[in-house]
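Dumping the structure here so I can ask a few things about it.
Removed: one protein chain of the complex. Kept in place: all other protein chains.
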Amino acid sequence: MNAKKTKSWSLEKTFDVLMWVLLIAACLLIVIPLIFMFTSSAMPARDILRMPYPWIPDGFHWPNFWNALRGPEGDFIFIRNVLNSLIVSGTVALFTVVFSSLAGYGLAKFKFKGRNLVFMLIMATMMIPFEAIMIPLYMVAMRMGLQDTYTGLILPFLANAFGVFLMRQYLITFPDEILDAARIDGASEPRIFSTIVLPSSGPAVATLAILAFRSQWDSLLWPLLVVQSDEMKTIPLYITKFMAETHSDEGIMMAVAVMASIPMITLFLTLSKYFVSKEGLTSATKG
Amino acid sequence: MRQSKGFSMERKKARWGWVFVTPSLLLFAAFSFYPIINAFYESFFNRNLLSLRPPSFVGWNNYTYLFNSREFWLSVQNTLIFAAGTFIPLVVFSLALAILIMSISRFRRFFQLAFYSPAVLSSVVAAMIWLLIFDPRGLANQGANSLFGTTGVNYNWLSTTGMLRLSTIIVYFWKYIGYFTVVFVSGIGSIPETLNEAALIDGANRLKLFWYVTLPLLKPTTMLVSIMTMIQCLKTFSTQYLFSTAGAPTRPINVITLNIYNTAIKDYRIGRATAMSILLFIVMFAFTWLQLKVSRTEEVSHM
Partner (left out) sequence: MILKKTSVLLLVVLSFLLATSVVGAQNIEITYWTHTDDNRTVIENRYIEEFQAMYPNVTIKRVVNEASKMGDLMLTAFSANNAPDLFNLPIEQEYGYMAHHRVAPVNYEAIGYKDAEDLIGQYMAGTFDTVMMDGQIYGLPLELTNWSIYLNKNIFRDAGLDPETDYPKTWEEMIEVADKLTLRNGEIITRRGFDFRYPYYLVAMLPMVEQLGGSLLSEDGKTAIVNDEAWIQVFEWFRTWGPHGRNLGSPTYTSARKIFNMDNNDIAMAHTGFYQQGRIRVDNEEFYDSGEWMVVPYPVFENAVNDVGASYYGHFMMVNAQAPSERQEWAWKFAAYMLDHGWEYLETVNIIQPRQDLIDDPRYLELPYMNVFMDDMARSHMVFLHENGFQFERFIKEAIESVMLSNMPSEEALDILRERIQEVLDDTY
C-alpha cells in the first residue's frame, strides 16, 4: 500500500493541491459579498461606489450606524422594528413547536379512525405555495381586522405541515413502554406529553424552532401586505423603506443590513450544528 | 370484562389522539384549506380591490384571458428561464463542491459553514448588497473587467434583459449553494465506508471510485436536490420584487409570483390574480408530490 502511494505521489498530490485551491477560491467568491457588506457599513457612502473599491476603510465611519438606528424620520423606529421581528419570529417559533409537536405526537402514538387521512391532508398543505394563497389570506385577515397587528403577522404561520411531519417522524421511534408505564402510574395524557415526551424531543424541537424563526425573520411578502404603520414594520420592511427614501445613503443602508443580520448570524455561529446537521437539511421548501 | 376494559382504553386513546391533533387541524383549515378554496372561488369572479361594488361572476373568463395573454406567458417564460438557469448550476456546483469537501480530510465543517453563510442573511439584505455590487460603478463590473482584461466596460448587470436575468440567478445561486452542498455532503457521507474500501481493494482509483460507485449511489439525493431547487426557484419573489422597485426594468424578471402581486395590488384585479395563483398551485402541487415520492424512496436506497 505504501509503495503504491509514494510512486504516484505527484498525481495524487497535485489533485490534493488542486482541490484545496478550488475550495478556497469558491469560498472566497461566496464570502466576498458578505465582507463587502461589513466593510461598506464602516465607510462613508461616496467611498462605497468608488472605483476601485477601497477594501480597507479609512477609519470606522460611525455616523452610518448612528443614522441607521436613528432612521429616516429620526425617531429610532428601527429599535421598535427589530423588536417586532423578534416578537413575531419568536412567537411563531414557539407556537409552531407547540402545535406541531402536539399534532405530531397525536399522529405518531395514537391510533384513531381517520388518522391516515388527517396525515395526508396535512401533508397536502405543504404543496400549497404561500404565493398562491396570499390574496385570499390577505382578504380573510382584513375581514378579521388583523391588519397592522402582531396577531395578523403571526397567525397564518402557526400551522406548519413540515413541523408536524418532523415531530411525527421523531416521535414514532419513542418507546411505547415508557408511555404505557406512565399511564399505568395514573398520569394523564397532557401530563405525559408535557413532562415526558416534550423534554426528550430536544433536537427535533430545536431544529424546528430555528427553522421557523429563520423563515419568519426573512419574511417579506406577508408583512408587505399586512403592515401599514411605521411602528409595526418588521426588519425587511424597514429596509425596503430605507431603499425608497429620498436620501438613501449607501453607507447607512449597509449599516442597516449589518444590524439586521446580527441576530441570525449570532444564532448561526453558536448553533451551527443545527444548521449543518442531518436534521437541519430536510427542511424541504422552507428556504 | 377484560375485553370491554381494553375496548374503552382504545376509545380513550382514540379520543386523545383527536385532542392532540385538532388544534393544528383547525389552523390548517383556516389558513391553508380555506384560502386555497377561496382562491379557486374568487378566480371565477372579477373583484376589483378598490371598488365597493360587489363582483360579478365571469366563469372561466379569467383563465381564458390568461391563456391568451402575452404578458402572462411572458411571466411563465421568465419563471422557467429563472428556474432552469438557477437549478442546473445549483445542482451541478453543489455536487462538485460536496465532492471537493469530502476529498479533503480536515476543515470540512469550516468550508460547509462558509458556503452556507449567505443563507443566513434575509433576502432583502442579500438584494441590497447585490444591488450595490451590480451598480455600474460596483464590484461586479470591476471584477469582470479585471477578469476579462478589459477596462471600463459596463456589463449592464441591471439593464439589459439577459444580464438582468443572470444577475437575479447569481443572487439566488449565491444564497442557496451552501445549503445544497451540505445536503450532498451528508449524502456522500452516508455511503458506507465499506463500499468505498471494497472498491479500492478491487483496484479502483479515485476517479473510477467517483464515477462508478459514488455517483450512482447519489442518484436519489441528486433527484431530491433537483426537485427541491426547482420548487424553490418557481416560488421566487423577493429578489425580483426588490430589483424591480430599485430601478431595474420589470419585464425581463416579471416572474409569476411578482405578476400575481402586481395584478392584485397595483392593478386591483383580484379575479385574475387568484386565477394565476391557482395555476401556480397546480404546478407546485405536481412538483411537491414528486418530491415526496422521491424522498420516500431515498430512505431505502443504499442496500
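Order as written gives the chain letters A and B; numbering starts at 1 within each chain.
In this text, a residue touches a chain if its C-beta (ideal position, glycine included) is under 8 Å from a C-beta of that chain, and two chains touch if they have at least 3 such contacts.
Because the structure is a prediction, the values reported are computed rather than measured.
**Q** Using the touch definition up top, pick the residue from B:23, B:89, B:143 or B:249 that touches the left-out chain.
**A** Residue touching the chain left out of view: B:249.
**Q** From the listed residues B:18, B:210 or B:268, report the one that touches the chain absent from this view.
**A** Only one listed residue reaches the unshown chain, and that is B:268.
**Q** Quick one: say which of B:153, B:198 or B:286 touches the chain that got left out.
**A** B:153
**Q** Of the residues listed, A:63, A:114 or A:145, which one is in contact with the missing chain?
**A** A:145
**Q** What subunit B residues would touch the chain not displayed?
**A** 46, 48-52, 55-56, 70-71, 135-137, 141, 145, 150-154, 156, 158-161, 245, 247-252, 262, 265-268
**Q** What is the set of subunit A residues that contact the non-displayed chain in the whole complex?
**A** 46, 51, 72-74, 138, 142-143, 145, 147-148, 225, 228-230, 240-241, 244-248
Here is the rule we use: only the chains that are shown with their structure count from here on.
**Q** Could you state the distance in Å from the CA-based centre of subunit A to that of subunit B?
**A** Whole-Å distance between the two chain centres: 15.
**Q** Which bits of subunit B are touching subunit A when the two form their complex?
**A** The contact residues of subunit B facing subunit A are 10, 13-21, 23-25, 27-28, 30-36, 38-39, 42, 97, 100-101, 103-104, 109, 111-125, 128-130, 132-133, 135, 137-139, 142, 174, 176-179, 182-183, 186, 206, 228, 231-232, 234-235, 237-238, 241-242, 245-246, 256-257, 260-261, 264-265, 270, 273-274, 277-278, 280-281, 284-285, 288-289, 291-292, 295.
**Q** Over in the complex, which subunit A residues touch subunit B? Could you list them?
**A** 15-16, 19-20, 22-23, 26-27, 30-34, 36-37, 40, 48-53, 99-100, 102-103, 105-107, 109-113, 115, 118, 121-123, 125-137, 139-140, 155-156, 158-159, 161, 164, 189, 193, 214, 217-218, 220-221, 225, 235-236, 239-240, 243-244, 250, 253-254, 257, 260-261, 264-265, 267-268, 272, 275-276, 278, 280-282, 284-285, 287
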